[in-house]
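Here the complex is missing a single protein chain, while all its other protein chains stay put.
We call the chains A and B, going by the order they appear; numbering starts again at 1 in every chain.
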Amino acid sequence: MVDELVAEDTLLQNLTKHETAPVKLETRDLSVSYGNNVGLSGVSMQIHDQRVTALIGPSGCGKSTFLRALNRMHELNRGVTVSGRVLLDGKDIYGRDVNPVLVRRRIGMVFQKPTPFPTMSVFDNVVAGLKLQGVKNKKFLSEICEKALRQAALFDEVKDRLNSPGGSLSGGQQQRLSIARALAIEPEVLLMDEPTSSLDPISSMKIEELIKGLSDEYAIVIVTHNLQQAARISDRTAFFYMGRLIEYDSTSDMLTRPSDIRTENYITGRFG
Amino acid sequence: MSDRDFIRAIPVRSGDKLFVRILELLAAVIILLTVGLAIITLHGGIEAFREFGLTGFIGGKIWDPGVSKQFGALPFLVGTAVTSLGALIIAFFPAVATAVFISEYAPEWLAKLVDNLVNLIAAVPSVVIGLWGIFVFVPWMREAVYQPVFNWAMEHYPSLLPLLGNPVGYGLTSATIILALMIIPFIVALTKDAIDQVPVEQREAAYALGATRWEVIRMAVLPYSKGGILAGSILGLGRALGETMAVAMLIGNKNTFPFSLFGPGATIPSVIISEFREAVSSMHLSSLMAIGLLLFVISMLVNMLAAWMGKKVRNERA
Partner (left out) sequence: MKGHDEMINEMRKIEEKAFIWRQIRSSAMFVVVTLSTMLVIAPLVIMIGYVIVNGLGAIDADFFTGELGSPARAMAGKETGLGHTMIGTFVVDTLALIISAPIGVAAGILLSEYPAHRLNPLLRVMNDTLNGMPAIMKGLLAFALIVRPMGTFSGLSGSVALAIVMIPIAARSAESALSNVPWAIREAGLAIGLPRWRVIMSAVMPAAKNGLVTGFLLAFARAAGEAAPLMFTSFGSNYLPDHWMGFILSPVDTLPQRLYALAVSPYKEWHTMGWGAALVLMVFVAGLFILARILTNKKLQNA
């Protein structure tokens, strides 16, 4: 049954990609605690550029906690402590002289719920990040907007209504809009927190396709509770359980020959 | 089965009919009072309207109970409009800023404290604010602002003097500033509610784009809260229109045009307060009632606007 989870061509592709890709993000002994509760303890792993890395595990296992630690999102909440190091191209993003605003600019994030800014038009939504950075040139903005929308596979659907409000699109379109918005500022890493869980199957499929397309340019880390999705689109998979990283391997290896009994139990559905 | 269906299914027993009758009678008092208010002011003011004509009264510039016995409402309409709108303009930015401070910047203990203090402003009786205004605020304004500006204008721009008026202290400007203070709590309350309702995902999405704290507020929080801010402003405007005691104590009670910036003026509530007790002639009383009717109409319109806005905001949420 596990073999059927992995489509044949994906298997071949994964086998031919040796890990020659450079390491983009590396965590060393990363731990996160909410007050007295430990959400994540001692996670060390490497995330490669131009690869899709999936994070899987049961609810509450720490995969979202881990993801949010990668772009310093925990600092928005009071009472959360993060320890350990997260190295982006070798430099610790939690370093004393590093500004979180700059970190988030290089490491973008897409959330589970599509969040276009409802008072802005589609165009303004896409270029919102650019305008923040100080870009004013209208021609430049239009060019980047079109590029981002094409990357998000949304351009053809909205090219005639760039000025309509961001909230007027369908759910799947809104999520692709959120992705376009994140891509417009040319991040180096894209973090995605269950980006398709609130979408219908057709929209999910479109987004999975665009993720696969993006993986040539970016390092993508995606949290998903859908094992088939991980199998379809990711190159490497990390299994989290009770706040720890249990196993981390190429997707095909992990799903067909998991090394840890807990991984195997999760994959085969003994617990969820 | 909804609650309504359930209620309709409850059998009517003895005593129930009587009980409901009693409730109806008591509650009907409210309806009668409201309708009565309209009728009373209309009935009381009809004499004045007949004498001066509807447009004549509303547009009449002269209010002189003493000599010419002429009564026109325009000075008070202008005074009410100027003080209320002026108060809204002055109060708007500080109120929104305070709401942002409470919701976005302050740690929880400080946010609660500031919120309570702001609500306390609304709880202070208007006469107490008026008292403080007379003996502390106005003398201070006179020394620190009005007289220096007046002297400066006297030296450099004498042509401005008629606009500035006599810097006695009591007047439109002082009353407007105090009025602004009094309506701030209402704008803060509704703005703060609107800000608190902005979904956390909106903020996170803005931060994830690499926005600074202020940029998140500007880009994701405040636009989303537009409805609440507007509703709070209209509510504040409604309160400013009807505010009586503090305004009456600080506005200087001048019933005739021209008004000046620092000089005395009057509003509809202030003239009713200052003249009603001593009004003897029936025309005088009738004119005051007629002005009351104008206030009734204006108040009702603004409140209807506020209610409509409130509904729109709630529907947008859903």
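The rule we apply is simple: a residue touches a chain if its C-beta (ideal position, glycine included) is under 8 Å from a C-beta of that chain, and two chains touch if they have at least 3 such contacts.
None of these values were measured; they are calculated from a predicted model.
Chemist: Write down which of B:Thr83, B:Thr98, B:Thr191 or B:Ser287 is the residue touching the left-out chain.
Modeler: B:Thr98
Chemist: Consider the whole complex, including the chain that is not shown, and state which of A:Val23, A:Met45, A:Val135 or A:Met205 touches that chain.
Modeler: Touches the omitted chain: A:Val135.
Chemist: In the complete complex, the non-displayed chain touches which residues of subunit B?
Modeler: Where subunit B meets the chain not shown: residues 3-4, 7-8, 10, 12-16, 18-20, 22-31, 33-37, 40-41, 44, 93-95, 97-98, 100-102, 105, 114, 117-118, 120-121, 123-132, 134-137, 181, 184, 188, 212-215, 217, 238, 241-245, 248-249, 269, 272-273, 276-277, 289, 292, 295-296, 299-300, 302-303, 306-307.
Chemist: Which parts of subunit A face the unshown chain closely enough to count as touching?
Modeler: 99, 101-102, 105, 130, 132-135, 140, 143-144, 185-186
In the analysis below, only the chains that are shown with their structure count from here on.
Chemist: With chain centres taken as the means of their Cα atoms, state the distance from subunit A to subunit B in Å.
Modeler: The mean C-alpha positions of subunit A and subunit B differ by 51 Å.
Chemist: Show which residues of subunit B lie in contact with subunit A when the two form their complex.
Modeler: Touch list, subunit B to subunit A: 199, 201-212, 215, 219-220, 223-224, 226.
Chemist: For subunit A, which residues count as touching subunit B in their complex?
Modeler: Against subunit B, the touching part of subunit A is residues 71, 73, 76, 101-106, 108-109, 111, 113, 115, 117-120, 128-129, 132-133, 178, 181-182, 185.
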